[in-house]
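Only one protein chain is missing from this complex, and each of the others stays in its spot.
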Amino acid sequence: MSNNLLKGKKGIIFGALNDQSIAWKVAQKVVAEGATITLTNAPVSMRMGAIKQLGQELNAEVIAADATNLEDLNNLFTKSMEILGGKVDFVLHSIGMSLNVRKGKPYTDVNYEWMKQTFDISAISFHKMMQTMLKLDAINDHGSILALTYIAAQRVFPDYNEMAESKALLESFARSFGYHYGVNKKVRVNTISQSPTWTTAGSGVKGFQEFFDYSAKMSPLGNASAEACADYCAVMFSDLTRYVTMQNLFHDGGFSTMGMNPSILNK
Amino acid sequence: MSNNLLKGKKGIIFGALNDQSIAWKVAQKVVAEGATITLTNAPVSMRMGAIKQLGQELNAEVIAADATNLEDLNNLFTKSMEILGGKVDFVLHSIGMSLNVRKGKPYTDVNYEWMKQTFDISAISFHKMMQTMLKLDAINDHGSILALTYIAAQRVFPDYNEMAESKALLESFARSFGYHYGVNKKVRVNTISQSPTWTTAGSGVKGFQEFFDYSAKMSPLGNASAEACADYCAVMFSDLTRYVTMQNLFHDGGFSTMGMNPSILNK
Amino acid sequence: MSNNLLKGKKGIIFGALNDQSIAWKVAQKVVAEGATITLTNAPVSMRMGAIKQLGQELNAEVIAADATNLEDLNNLFTKSMEILGGKVDFVLHSIGMSLNVRKGKPYTDVNYEWMKQTFDISAISFHKMMQTMLKLDAINDHGSILALTYIAAQRVFPDYNEMAESKALLESFARSFGYHYGVNKKVRVNTISQSPTWTTAGSGVKGFQEFFDYSAKMSPLGNASAEACADYCAVMFSDLTRYVTMQNLFHDGGFSTMGMNPSILNK
Partner (left out) sequence: MSNNLLKGKKGIIFGALNDQSIAWKVAQKVVAEGATITLTNAPVSMRMGAIKQLGQELNAEVIAADATNLEDLNNLFTKSMEILGGKVDFVLHSIGMSLNVRKGKPYTDVNYEWMKQTFDISAISFHKMMQTMLKLDAINDHGSILALTYIAAQRVFPDYNEMAESKALLESFARSFGYHYGVNKKVRVNTISQSPTWTTAGSGVKGFQEFFDYSAKMSPLGNASAEACADYCAVMFSDLTRYVTMQNLFHDGGFSTMGMNPSILNK
């Protein structure tokens, strides 16, 4: 079903790995709503994943780009504008990876070089993306930029490790750059703080199943799915939300507002 | 322009006084998006305003109801279901009035009987509305309930007087009832925290023009208009935002996230 | 042990019922730290409790006052100034009671007259207290006003019922009045958001034991005790915290910042 919410709009979707990815669902949804897009992911992720298949399905060009690399980003936006025939209207940043988590280092014994790489990949890439776009004047007035985040930026989930700091950083970039992009181009920048989601990234976290179930029980509406997140991204890219900016928007079935859910005690 | 976002949906809009009212714009927008609605306001407001004209324009029945009166609310929901042919899918609460402000009492010399009436009109009415709807089973699963609020619930705007407390109360009702409605009926409850808006209610506050300009300068995107707020309400009523609940959503051009805007200093 | 933190200071403590009360511990602590005080509670609470005994222990006069009654408040502050020999330096508001909880009404079926009385007792009394003090010029410059609150003002704890709204209201009064008292008299106004505590009031809430244990497990330092809360109140009344105002201060062993504590899952 489509409401033509994004008819005539152009966009770029970062981070679609496979059909579990939220970015994958977002790509499908925005195209269904009338947008034309390019897809991008890191070369290594492209080899592991199935993004080309998605590109074919959606008739969207796939452009490899390491989001920590300024030249790659420059190339990505330049090419996307060529392919799409002009500036873009929206961008999704859905990138996150923790080296310390992947290598099994606990939060109280992290490797600091890995931590800095984690921040570069998961958060600074968002600033790099926006700085590059601003320099290239790559987004139309009233455009919309989104990044996906998690409530660990506000509250402690011990197994989330240094991703908590990555998300705190990411959300701060959204606020700061949201000011600059707002006054310069009327562009809005927001983050969506999504329920834990069964993706390749999410399920790599220790004890994810247990945690996923806890979160579902705590949330009055249950965990939000990747599909529901794609719906929410579509409205945030549409012209119906032009004055929402510099916000962190919880899309979590109410989890963030619960103090205690009796269903947790009755398990 | 319409995206048929609310095709087949039924709703009730509280608080449309005249064509400056946000509720007026919301009513027009949701009908444009395919909904059928009833309109309601307090008898005294109906006499002052032009709601009947809006009813004719939108082919919507107007039902008088004092939102502090449980019988009136009972009648409103019962009749609305009859007229609309079943349970509703969405409701907007856009009601606020301060007796102490109206009568010129400063915040440090309030009349407490008026304060309680203010709370009853501006906030408790929201609980009454939801309690009545729950008893009548008047809303469909996955329905959406919204109330309009203001950032004075979080930060101090001295001239806003006891409306600050009214809004704090209103937002707390949204959270608490959001839990109950969520677990029982998958219904979501949210508040939209809107920029200062040129309405009959808003412009009654002391020094409103000066304040309106300050807010516009502070906000990277400027103040959000009533029309933009109506757009946002429409997406919050649509099926694209089903997992957003118990949230206070700032629709304010970025005001809430600004610490200092240089344009304030340079005036 | 004493640090003479409040040497020469005068204060008023509302709400000491019996030796489980936080206000009881605060009274003992502030006197140990060198303050002279008066004690007050509602006539009905005085009959039930043991406040006179505390008065004798601390050499503090006990003045009956219904905190919802302006005449009683006027009398309380006037008499306190006579007894203490001048304006006061600090006041503690520790008052809360829900009629709907007491009478077993669920949150979705409240009696609205009782709700208004609950708000009057638990929250509006705080405004009345401050408005009366301001009119009588009853507090010294750089004085400190505190009220005790709970995190249900921000997040949902279903069994807390309408006390959630009472606390949201209370905290809003602290912010709003904090502005007025700050600019007029350099007086600061804050709320302390305390762990669930074994008091006569706390333990009256449904399922309190289960909830108390949950909160202790969730909090990295466990629940804060009434004694620890009294320590914190003492520093907030001292001259060492003169620039903290209009804040809600969590005194909860870290509960408020936890997203998930693994010890909850492993129970």
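Every chain is named by a letter (A, B and C) in the order it is written, and numbering of its residues begins at 1.
Throughout what follows, a residue touches a chain if its C-beta (ideal position, glycine included) is under 8 Å from a C-beta of that chain, and two chains touch if they have at least 3 such contacts.
Note that this is a predicted model, so its numbers are computed, not measured.
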Omitted chain - touching chains that are shown: A, B, C
Given A:178, A:196, A:222 or A:259, the one touching the chain that is not displayed: A:178
Residue of A:65, A:91, A:115 or A:258 touching the missing chain in the full complex: A:115
Positions on subunit C where the hidden chain makes contact: 3-5, 175, 178-179, 182-183, 186, 188, 195, 220-221, 224-225, 228-229, 231-232, 234-235, 238-247, 249-254, 256-258, 261, 263
Contact set of subunit B toward the excluded chain (per top definition): 151-152, 154-159, 207, 210-211, 214-215, 257-262, 264-265
Missing-partner contacts on subunit A, residue numbers: 70, 107-110, 112, 115-116, 119-120, 124, 127-128, 130-131, 134-135, 153, 155-156, 158, 164-165, 168-169, 171-173, 175-180, 246
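Following the convention adopted for this analysis, only the chains that are shown with their structure count from here on.
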Graph class of chain-chain contacts, one of line, ring, star, complete, other: complete
Chain of greatest Cα-centre distance to subunit C: A
Distance from the mean Cα position of subunit C to that of subunit A, given in whole angstrom: 43
Per-residue overlap in subunit B, given as positions that touch at least 2 other chains: 175, 178-179, 246
